[in-house]
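With one protein chain held back, the other chains of the complex are shown just where they sit.
Up next, chain A:
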Amino acid sequence: MATRRDIQDIIGLPGGGDTPAPKKRAKTAGPQKKLHGVNREVAALYGERPPPVAVYEEKKTYRAKRANLGPVRPWIQQPFTNPARTDGLVLKHWRRKPTARPNIENGGDTAMEDADNQSPQLETDYEYARFNVDVSVPSYTDEEYEAHLRSNEWSREETDYLLELAKDFYLRWPVIHDRYEFQSAKAEPADDAASAGDSILENPTDALSTLPYNSSLPRDPRSIEDLKARYYFVWETTLKLHRPPEAMESSEFELLEVLHSYNPDSEHVRKRIALALMSRPLDEVKEEEFLLAELQRINIAANRLDAERAELRERLEAPTPQRDLGPAGPLGNFQSSQALTALFQQLFQQDRSKKRASGSGRLSLSAGDIIGTPTAAQQAAYNAAAGSRKASMAHPPPPQPQLRALSAAEERRYGVSNHDRLTSGVSFGSDKLVKMRQAKSGVQTQKIAAVLAQLGFGDIITIPTARVGAAFEGLVAKVGKLLDLRKVREKEENEVKVLDGMRAKRAGEDPAATGSAPPQHGRDSTETQERDMKQEERDESLMEQSIADSTVGAETTYAEDGEGGDDAEGEEDDAEGEEDADGETNATSTRQVSEAVSTRAATTPAASVKAGHKRSASVLSAGSTRSRASTKRARK
């Protein structure tokens, strides 16, 4: 969304000052161009305004040569009647003179002349009569009315009048309401209903009484909703009378439901709310527009930022130089940046030429494209590198036929795991587990070990699969937290002790108490210790529970593995996964996390604006959809 201001910024023009100039030029250009038939000087007298007399220029345009359509076929004023009319009005329109078939057969010009003299036949099937559609309005007999349709608010006469208007104006309710002029002595009940409706809607009424024109006119004795409600009621009742709901077809029944669910009060409330929405002051509308524009701007900026970031990441993760080969290898020549660029160009060209065949993007450069890397091992290495690069990028990988996307369940079943980055070499899951037990300080490590021992974990965990590792990691984290908590509590308690001591000291100024203070203190401490113990127990039980949870989780996964039938294979996969993960993984993940956090920080205002805006927008759209829905219903 490059606005004019943006462009001005780019070119370095001062904004604002020169606004009117281009506008005016654009405006005058229009009408002046049109004035072809007038002298330039004369046209200039008018300035920007159109001449009072429209000037039409007779332009010579290309005309298709008149096709020879055979002999002249005369036109006649053909009289016709319209079946949509009941009065048999005869109008005349121009029609080609019908060439009667027998005339041609006889081949006689004399016959044609005969036809000329005949007065044209009256046409009776008028093609536009089919547009004569009529609405059918419900009807009822006197008995039906007495039995089912009597109402305190509506007299029989008024109901009839309503139905007649509905028919006359094809159920266009705004028009029916506009033309509704039923005079009757019974105006009071309607007023009652109106005031009852008002009391329901007290709040909107209050809110709306500030509107400029709402208060000036008295409320209609019959609102559009009242009319609709009555009509729908009559319709519904007659529908039911003519056929019981059980016997209805689904479409009829749906209609019945729609009719039944019409609620004039809620319609009224809705309209009042809509009105309030429409009569917002200019400032609010402007603000909304401004926010919308701002949101769009932010979204675009965020997208751009994301794109830039992705690009940057892509660059940072350029293919690692192939250490194994060394400088003497075939890629040794490509160590300077120029050489690399040349290589890239070369590869790119090749890829482009092949792209049509493979149909995938630049990253589909397969190992076979690289000159001088013929061994299968290298191919595999390159594939791995390409794969990892792909995974680390924000976009979904380009479709590759040989890769099948696995669902989460399948991945678990086959023990497939995804890693941001795999490093070479072999690593063991058990190593990871051991590492986890170690904290920075030896004391902490010992404490962790103690807790683990207390929980009944041995030094060696027998099957260190990835999931067990993850569970164990969680456990260790929890243990760490527990230890932290303990430390904090100890500190607090020490403080309490010190404070207690001070209090005791102050109390000790009373000479009699001096001797008794230490034992008291001692008792206190034992008490706290006891409390401690209890607390600890509780903590531990909590811990145990959570560990139990996680082990249960792990067990279930084992079970699943077992079900999968290929225990060994699953474990193998796990091992592979572990193998590749090492310290670097952690580094990358932290970096990504921090990046993610920073991204979030950058987009938060946008996000919050978005959220806020979304809310108002959704309110709006809800309103409008509802109104649309209701109009649809009304039409029905």
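Throughout what follows, a contact is a pair of C-beta atoms (placed from the backbone, for glycine too) under 8 Å apart; a residue touches a chain by one contact, two chains touch by 3 or more; residues count from 1.
We take it that contacts and distances are computed from a predicted model.
Per its UniProt record, the hidden chain corresponds to "Actin/actin-like protein" from the list "RING-type E3 ubiquitin transferase", "NEDD8-activating enzyme E1 catalytic subunit", "VPS9 domain-containing protein" or "Actin/actin-like protein".
Between the chain not shown and the residues A:Lys97, A:Lys271, A:Arg313 or A:Lys478, the one that touches is A:Lys271. In the full complex, chain A touches the hidden chain at residues 45-54, 63-67, 69, 77, 82, 84-85, 87-94, 126-129, 131-132, 168-170, 172-175, 177-179, 212-213, 217, 224, 271-272, 274-275, 277-282, 284-286, 627, 630-631.
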